[in-house]
Every structure is written in structure tokens, then in C-alpha cells.
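Below: one structure in C-alpha cells.
Just one protein chain is left out here, and the rest sit where they should.
The block that comes next holds chain A.
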Amino acid sequence: MTAPTPAPTPAPAPGPGPLHLAEFNVATLRHPLDDPRMAPFVELLDPINAMADGTPGFVWRLVEDGAPDATGMRPAGDDVIVNFSVWETQEALWDFTYRSGHLEVLRRRREWFERHVRAHLVLWWIPAGHVPTVAEALERLAHLHAHGPSPRAFTFASSYTAAEAAQAESAAVQGKGRGGAPAQSSRAAAWRPAAAAARK
């Protein structure tokens, strides 16, 4: 694992300090990874992961002990592989996901993965330096499924800025004890890459 491993902070505390974007997604395999039909995907794992590690804005990705990646970890089901990473900005994650060699993997997704009826990707902001856990990721995905996009758990198409997430988090902390639900900030317009932001 080549990624930096900053000291984990025990409790993500809202407040000043930069936030990073955590990304977690699940993919249900159509065939076991050692099936010949999955070979083209498996061959892409190392080069694509190496490319991610070298992408500006990349912070961290989940790697199983003694393995080059996390495909052997199956926290969401025996036939479900997970992808878990942290990025400095949403734009860096977007450009890697959709504007790099990774797009070719996504283009061929139907050959290798089942279609998901529910959201299969969740994004959320974390304090820079915090190493998120798989349990945390599963909780965020469940939150997205249960409540739809919110500052706690969102998607590319329905995203929240780091500032909105911090604001919602501090409102939730203040609201605790009063039994109030986390105050939802005004919904941001769907996040778009900078290249599209200027579009009318």
C-alpha cells in the first residue's frame, strides 16, 4: 500500500479544518473473480489502482492486509466487491472516476456487474486525516438508501459541499437532546465538474 496513512482521529469532529471526500461503492459480481469472463476486469485492477494512487487529489484507498487491493474483502455480501477511497476534492474524484482510464472499466460494467436497483455509490465529507472504516461506509450507504441524499450521505448527481456538510453536522450536534432531526441545509444544485459549471 503506497497511500499515506495519517493518524486516525477517533471521533470526526465538525468545525474548522479541511474536509476530504470519502467515496464508497459496491458492485455485485456477475461471475466469481477467477472466472475467465472476469479476466479482463481483473487485469485492469492493478493498473487502474496504480493510476488512482498517482492521481492529484488522491488521499487513501482501502487495501486488504497482504493484498494489492480490497477485492478479497466482502463486507457487503459474498458476491459484492467494494471500492473505498478518500479524495481531497470532489473534482479530483470526478476526474479520476469519469475522465481517466477508469471510464473504460465503467463502460464495460454490464459485462462484469449486476445492475443495482438502489444507489451503489455514496459520498460523504470527513475531517482530513481521518481514516474511515468499512462500518462507517456501510452506515452511510444505508443512510442514503433510507433517507435519500443528504449532507451525511450523497451522490454525484445530488451532492453537498464540504461547507454544507459541516453546517449540517454542527446543527445536528446542537439539536441533540431536543430529539430534533439533523437540520437539512438548503439543497445544493447538483454538483457538476468545473468545466460544466459555467454552462447556463
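The rule we apply is simple: a residue touches a chain if its C-beta (ideal position, glycine included) is under 8 Å from a C-beta of that chain, and two chains touch if they have at least 3 such contacts; residues count from 1.
Criterion: contacts and distances are computed from a predicted model.
The UniProt record for the undisplayed chain lists the protein name "Transcriptional regulator", from the options "Simple sugar transport system permease protein", "Biotin synthase", "Transcriptional regulator" or "Phosphocarrier protein HPr". The chain not shown here is touched by just one of A:Ala67, A:Leu106 or A:Ala163, and that residue is A:Leu106.
Touch with the hidden chain on the side of chain A covers residues 95, 97-101, 103-104, 106-107, 109-110, 115, 157, 192-193, 195-196, 198-200.
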